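All protein chains of the complex are present and in place, except for one that has been dropped.
The block that comes next holds chain A.
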Amino acid sequence: MKLQFSPADEQFRAEIAAWLADNLVGEFAQLKFRGGPGDEHMFPEERKKWERKLAEGGWTCVGWPKEHGGRGLSIEQQVIFFEEYARAGAPGRMGHIGDGLAGPTLIAFGSDEQKRKYLPGILSGTEFWCQGYSEPGAGSDLANVKTKARLDEASGKWIINGQKVWTSLAHESEYCFVIARTDPESKAHKGLGFFLIKMDQPGVTVRPIEQITGTSEFNEVFFDDAQCDANDIVGEPGEGWKVAMGLLGYERGVSTLGQQMAFQNELNEVVALAKRNGAAKDPVIRQRIADAHIGLKIMRYNSMRMLSGNSGDGSLQKEALIYKLYWATWHRDLGELAMDILGAEADILLDAPYELNRLQSLFLFTRSDTIYGGTNQIQRNIIAERGLGMPKELRP
């Protein structure tokens, strides 16, 4: 076991840190620590401009292979990139769905034509993507997708009808990747297709969802005879589930270490508050703060194990299986701790009608962490079934 990064990697760390220090200034300075989860709706235009700045420096898509225009960074250097990005307080990435999901999916499963058509816009920070998976009737039971895709022989186009929900940044995106049923008679994960759909067209309507924070980052997206070209399907009709899930087994969560830097920034704020208002003298609060600190440290160690380890068969290792349940619960607890340190002040807003301070926003937004991307309950099913070989849920 070795904890240190190599001298070459440390030199890389200095390089990205210096680039961020030089460029996260002027008009971009206001974006520091903004646009993260719970704040994703803020400064969209400025953050898109920041994406183009990143692209100029070659700092988008850093994990993509060089042959596809990426930076081809090693796992270690990706870790360092995400750490330094978060440490500098650089803003939440508008391009993260294209960079982290759409692009890698196209690289793995897309045709050459699809790669030529879609990758450059992601690399240059000019085209943004959203993800059309969940539906009103397909939440935890994600395979229960009802959205339909039909190939219209006259026009040669796919015609999409249905509704997606919880679509982050749909109103800011050029494209959406959508799983839809190509075989209307099919059930569950069979008979699905994976489509690349342009958002700016008459058949697509985006309606923001007002969240418990009073803000809207998530949307409903309605497809009413929306269209895409015949070759805007990734893989064959019927392979949509395979494409949608394809990367999950191999994704080792490199970006998680960056997420943890953002968590560290939040924890620092909570610690500073407790020192300021005297709560740091309370023995119960001391225990809870120490617990949060310890929990975040171990989160980091666990990620380091995830990144270093290799199950050998591409399946998730045990320390990776538990990761979502662990961080989501930790983050939710941090929000509660922040409120309990504030005490009665927790209820007082910055301003009417509903302007939350950062900690209030943290408290409310973290309730979504244990729900999206697989609820804590679904995570426990997955851990028990895949990690411990316990019987699968009955599927009638």
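Throughout what follows, contacts are C-beta pairs under 8 Å (C-beta built on N, C-alpha and C of every residue); 3 or more make two chains touch, one makes a residue touch a chain; residues count from 1.
Here is the rule we use: contacts and distances are computed from a predicted model.
The complex includes a chain that is not drawn, and of the options "NitT/TauT family transport system permease protein", "Uptake hydrogenase small subunit", "ABC transporter ATP-binding protein" or "Acyl-CoA/acyl-ACP dehydrogenase" the UniProt name matching it is "Acyl-CoA/acyl-ACP dehydrogenase". The hidden chain makes contact, of the residues A:K117, A:R305 or A:R358, with A:R305.
Considering the whole complex, the residue from A:T126, A:T205 or A:N381 that touches the absent chain is A:N381. Panel shows chain A; residues 1-5, 9, 76, 79, 271, 274-275, 280, 283, 286-287, 289-291, 293-294, 297-298, 301-302, 304-305, 307-310, 318-319, 321-322, 325-326, 377, 379-381, 383-385, 387-391, 393-394 of it touch the chain omitted from the view.
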